[in-house]
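Yeah, one chain of the complex is gone here, protein chain that is, but the others are all in their spots.
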Amino acid sequence: MEMTLTTHQWVRSRPVSGWWRLWASTQVRWGVILLVAMTVLVVIGPFVAPYDPAAPVGKPYAEPSAVAWLGTDNLGRDVLSRVLSGGVYLAWMAPVSALLSVVIGAAVALVTAYYRGWTDLVLMRSLDVLLAFPGILLTLLCVSVFGPQPILLVGLVVLTLMPGVARVIRGAAIPLLDREYVLWAKAVGTPGPVIILRELLPNVSSPLLVELGLRLSWSVGILSSMSFIGYGIQPPAADWGLMVSENGTGLGTQPYAVLAPILMIILYTIGGGLIAEGAARVMARTEGKA
Amino acid sequence: MTMVLKASGLTVERADGAPIIEDVSLGLDRGEVMGIVGESGSGKSTLALALLAYARRGVRIAGGSVRVADTNMLELDTATLRKARREVVAYVAQDPGAALNPMLTLGTLLTEGLAGSKAEKVVRAREILRKVGLPDDEAFLQRRPRQLSGGQQQRIAIAMAVIAKPKLIILDEPTTGLDVSTRAKVLDLIRQLCISDDLTAIYVSHDLAVIANVADHVTVMYGGQVVEQGTMQEVLATPRHPYTRALLNAVPSLQARQTLRPIRGRVPAVGEAPNGCIFSDRCDHAIEACNTRPALRLVGGTQVRCVRPELAEAFEVRPQAVGHSDRQVANNSAVLQADGVNAFYGHRQILFDVSLQVEPGRCLAVVGESGSGKSTLSRCLIGLHGNLTGALSLDGKPLPLTVDQRDRNARQRLQYIFQNPNASLNPRRTIGQSLAAALANRPEACGNRSGAIIAEAFERVGISPHLAMRYPAELSGGQRQRVAIARALVANPAVLLCDEVTSSLDVSVQASVIELLRSLLADGLGMLFVTHDLAVVRNIADTVAVLSAGRVIEQGDVYKVLSAPSHPYTQSLLANTLQLPTEAIDVPTIARRQSAAGSR
Partner (left out) sequence: MTVDSQNDNATIGIFARLQPLLARLLQGGLTLLAVSLLIFLAARALPGDVANMILGQSATQEQLDLLRVQLGLDQPLWWQYLIWLGGILRGDWGTSLSNGQPVADLLALGVRNSATLSGVALAVMLPLSLLVGVIAAQLRDGFVDKVFLGMSMVANAVPDFVTGTVLVALFATTVLHVLPAVSFIPPGDSPFSYPDALVLPATTVIIPGVMYLARLVRVAVIDVMATEYIQTAELKGLSPSRILFRHALPNAVAPIIPAASLVAAFTVGGVVVVEYLFAYPGVGSALVDAVTNRDLPVIQANVLVIASAYFIFNLIADSFAQRDEAAGQRQSKA
């Protein structure tokens, strides 16, 4: 009754487990590479910046020159130095917020989906309340009350994004509860936490990565938007979102002061977008097969 | 005799050039029914679609010709092809629930594409509804497919196909998803239509018994090739290709308990077929000459693709009957017992006062159609269905009703095997890890011995332990089901609860699983086997409980119940179960066809 596969078949048809399967996606790989490159750039940026990002080096809105490669901004500061220094906050705040929202959201989703009952009801209903409140308003209100502290901003972004993650992961987990392998685990008396970690979690790895990529983009979006409308990182600190709003009036004369930080934000968000896209495609492929 | 269908050299390829079906030729006269039989992966559905000049996405018809009446299907421009599909060839899909657009009314579904005024169309629709045995009032025409039962949906699909009076109708597994009684009625309808409308039909099925009951001719497909083709009687009486023979040997019979001979190995994937005879890698009689691909040749009235068809004379056709169970109950004590079980979904009662017992070394089959509550019953026993009353006992001690109240011993002693092998194993774990996880619930067996126990379980179910590193997706359906059984064995159980474990498997694979389960019974395991298939019951069970609408209506020794059923429901179930004719001459095909049979 033994079947023998040739080595060729063996290698080709071998489905790789969990995260490796996702890493095999070109988009996921490029997304991760892009994010790592951006992070490295942001971390070493302040050290390689030619000037002090807060000090004027010429007249306002000077065109790019040998002195200031990307020209100067509204206060005559070097745009290149400010772009290189302007991602520090984003570089830790966005990943931390995204990671926290996904971890907390997934935990809430899996636990409530598995145990059901009244905790499920209470938790999901309170998440609904949070979802019913546009994130940017909540952030705006709280920041105007407590001031733009980074920890507060991270907390608010998590609060804004987490309910959505919970909803999606819960939606992915609930059909799994009727799968035979989960029923089997229940039937032999496997403890709930073990079922959640060993049976459910590995099978929502694709939607989890989709969420992580998506929420990373959105964290960058919310945080830089807050800076842009003046309730995030405060001047004179260098920050991409802030730079866009500071130099908006000079867009006609010195576009680099706006376009350079915008390019950085785009690259950063695309990193997350690529991961989400790649993971979603892996998910569609595997589901199509099943 | 006018030839309605003439297909020759039909080849369908994947985009990379790997053939899905290769060099298939069919011919069919007016009023005849051709059965196309094959297991999954044989290319039978691809063939059915190719006859309509249709290929699924990523697949193309690479060569050959299909002539239906005077239409050359493969050489039409798109507009004419659409017209031909409306008027010349029609198609009925397997799952009517999926094949009928849920957003459209039955009236629209039946009459769209027809020529004529609205009033004429309604008249036609009513006429066809009466013909297929459905109500023909306006209200019914306004219904949507989801408001019908499965049998009614399939009647609509058939009506949709025949309303334009096509020359040829292609039925792709039209009765596969239906209960036996519904299936019998739909088959009756198809036979009736064949006679009354003189329909020419292609009937595709994996089920030889169904084909034997409707078809005049049969084409046996394997790995995308025709391996045998001939009249129904001829092929059934003297199957000449080893595959046809093996297939017949694997079909369980309702009449007697037999040794079932599984076919070893698995159906080759597209593009990975052996170079010589397509069946050579699984054939018990393969010789050197089988390494070159044989052509179809005419042997004694049938076309056979085998270098030595004369072997047919040397082997007996049907497997030997094995004596009925002589396993007497040693101490007559039930290992698992249920008394007066009532189960509910919300306020709806699913099971009524069900009592049964499972004895060691014996198998109790629970038989019922869909909706009879048989799956609920097995879930009640394993403790996954919370909403029930009654009493359970295991080894004479009371057994709590839900799994979280049971102790570890009880959970280990009762093991469950699921219907769907594709979902019964965690896809993100290797099968070895799945077995190890099962062992983790048995602390006394952990540690040094765990490896040995796992290897032993794999050996027991006929899976080589070196496959332990593989993921479920790398295994065939039959292998997955064996792994699921191995996972149950690891727990050292007293009772196996098997829920339709063979119903999603091909017949040759089913045979191997049944043989495996029989050997486990011989080891002294008690077994509860839930199924809808009476032939499987005959081949595995010692006692049987017939479940209808949540009640056990008949219970007793398999031999007695299946030979002399006392309850009318059991009688009708038996009467509706299709069988391969034991004597090929008795094929209950449509009498009128006897004259046409010899014409090929």
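By written order: A and B. Residues from 1 in each chain.
One rule holds in what follows: a contact is a pair of C-beta atoms (placed from the backbone, for glycine too) under 8 Å apart; a residue touches a chain by one contact, two chains touch by 3 or more.
What you see is a predicted model; the values in this text were computed from it and never measured.
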* Structure fact -> Neighbours of the unshown chain, displayed set only, are A, B
* **Option touching the unshown chain, where A:50, A:191 or A:248 are the choices** => A:248
* Residue touching the undisplayed chain, where the options are A:25, A:112, A:190 or A:269 -> A:269
* Structure fact -> Note that chain B touches the chain not displayed via residues 49, 52, 54, 57, 81-87, 90-91, 93, 95, 97-104, 108, 112-113, 143, 146-149, 152, 157, 160
* Asked: Contacts of chain A with the missing chain: which residues?
  -> 125, 128-129, 131-137, 140-142, 144-145, 217, 220-222, 224-225, 228-231, 241, 244, 248, 251-252, 255, 258-259, 262, 265-266, 269-270, 272-274, 276-277
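We adopt the following convention: only the chains that are shown with their structure count from here on.
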* For chain A and chain B, what's the span in angstrom between their mean Cα positions? -> 48
* Complex interface listing, chain A residues touching chain B -> 1-3, 9, 13-15, 17-18, 179-181, 183-190, 198-199, 202-203, 205, 289-290
* Residue ranges of chain B in contact with chain A within the complex -> 262, 264-266, 269, 272, 382-384, 403-404, 406, 408, 411-412, 414-416, 418-420, 422-430, 434, 437-438, 441, 462, 464, 471, 473-474, 476, 479, 487, 491, 512
